[in-house]
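One protein chain omitted, others in place.
Chain nomenclature is as follows: A and B, assigned in order of appearance, with residue numbering initiated at 1 for each chain independently.
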Amino acid sequence: MKKKFNAKDVLIPTIALFLIASVCTAILAFTNSITYAKIQENNEKTKNETRSAVFPDALSFSEDKTVSADGEEIVYNEAYSGYGDVIGYVFTASDKGYGGTVTVMTGIDADGNLSGVETIELSETAGLGMNAKKASFRDQFKEKTGPFIVSKDSQKNDGTFEEINALTGATITSRAVTSAVNKTVAAYKALTGGGNNG
Amino acid sequence: MAENKRSLFKEFSKGFIDENPVLRLVLGTCPTLAVSTSVESAVGMGIAASIVLICSNIAISALRKLIPSKVRIPAYIVIIASFVTVVQMLVNAFVPTLNEQLGVYLPLIVVNCIILGRAEAFAGKNNVLASAFDGLGMGVGFTTALFCMGFIREFLGTGTITISLLNGGNALFPAVFGDNPMTIFILAPGGFFVFGMLIALANFIAEKKGKKAAQLHSCKACPMFETCTSGEKEAEEK
Partner (left out) sequence: MKWYLSLVLAAILTNNFVLSKFLGICPFLGVSKQLKTASGMGIAVTFVMLMATAVTFPINKYLLEQFNLEYLQTIVFILVIAALVQLIEIALKKYMPPLYNALGIYLPLITTNCAVLGVVVLNVEEGYNFAGALANTFGAGIGFLLAMVMFAGVRERMESSDIPERLKGLPITLVAASLTSMSFLGFTGVVEGMLG
């Protein structure tokens, strides 16, 4: 019982499938053309809002620039006052957390003090690692110069680190945020050549 | 006409109660467990999946005579994947917070067994209007089940309910368990546990109505079951 090759049996399904796929792709391309600009605008808006949140004193920010510190490229923006003077920087740095990459935006003023920390990419466990979004955790970094260490690792602290209380049940996330902030502090030092670390 | 209306209502209501996709047919378990850590993400997922389900049901039903049965599964997958991507782009553009909450589970609506399952079991065989109502009913059933899961887990796990789209990220009411909510409920074990208890409850109600308990017989619930077993039979024949 060997089946004969029947061109019709093969061609019609192939053409039908091809047509469906083409129409679908056309619909997707169309939707993409409508939503693309809006999505970009959203991303830019969120970034700007986050920048203002971590550096409330600044009125505007520069384009993205990069600085290399400890062998890693860190993206930063200069923060401008109303007169156009550079009054600090906003850095974006990441580290590996528990559920994926943790990306943190940090503002540092001209004196080297942290003006604010916000998480912009966080896919940690709900209820544990996700608490890194809460102000009670993030505000621990404020008005300090760093570098930081999670209080659980305090035996490694040789006196050069400032301690941060880890989130309950989410030490890995706390370490990731702390380490991303530390990268920021290093980048700031690289950028300002040591800076006024008062 | 009255007859017609009643049957349409039946298509709608069956998905809601007797054939609830999650609690009775045990389909779409992955998103049910994964995004039910909060009411907001659970309902968001429910609505997103429902939109895809209704659209794909309508499209597949309209095209059912044009799709050769040999390639129907790939054709269904292409159609469903397109709607998922459209929904994904719209969510990204207009409700970015929801996109953040659903993450990878948003594109994964493609492989939600409910959608392919309904395409195969209903939309491929019925007219457009009936398929639309079937999709609507199943979607509402899915969203309701997700809402229950999300409400129980978020309430017990955090002590309160937060809907950031409504009032800017403030809790709807003060936390009831103080500083010590039962966090385990929003972790993975809590998801499995609450789901198990809800199915037990649904079984109890179904039993009262004289129906069988929900069961997952190896892979009978899976939309690929027929394809899968036909392959098995083929192998046996040889």
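Here are a few things to note about the model shown:
Quick note on the criterion: a residue touches a chain if its C-beta (ideal position, glycine included) is under 8 Å from a C-beta of that chain, and two chains touch if they have at least 3 such contacts.
All values derive from a computational prediction rather than experimental measurement.
Screening B:T97, B:N126, B:T162 or B:N203 for touch with the missing chain picks out B:N203.
Remark: the omitted chain is touched by one listed residue; of B:L33, B:I58 or B:V95 this is B:L33.
Contact with the chain not shown here comes from a single listed residue; of B:L8, B:I58, B:L108 or B:V128, that residue is B:L108. For chain B, the residues touching the chain absent from view are 26, 29-31, 33-34, 73-74, 77-78, 81-82, 84-85, 88-89, 103-104, 107-108, 110-113, 116, 184, 187-193, 195-197, 199-200, 203-204, 213-219, 221-224, 227-228, 231-232, 235. Touching the omitted chain from chain A are residues 24-25, 28-29, 31-32, 98-101, 125, 171-172, 175.
Basically, only the chains that are shown with their structure count from here on.
Remark: chain A and chain B have CA centroids separated by 32 Å (rounded to whole angstrom).
Partner chain B is touched in their complex by these residues of chain A: 9, 12-14, 16-17, 20-21, 24-25, 27-28, 31-32, 35, 38-39, 42, 46, 123, 125-128, 169.
Across the interface of their complex, chain A is touched by residues 37-38, 63, 66-68, 70-71, 74-75, 78-79, 81-82, 85-86, 89-90, 92-94, 96, 103, 157-158, 183, 186-187 of chain B.
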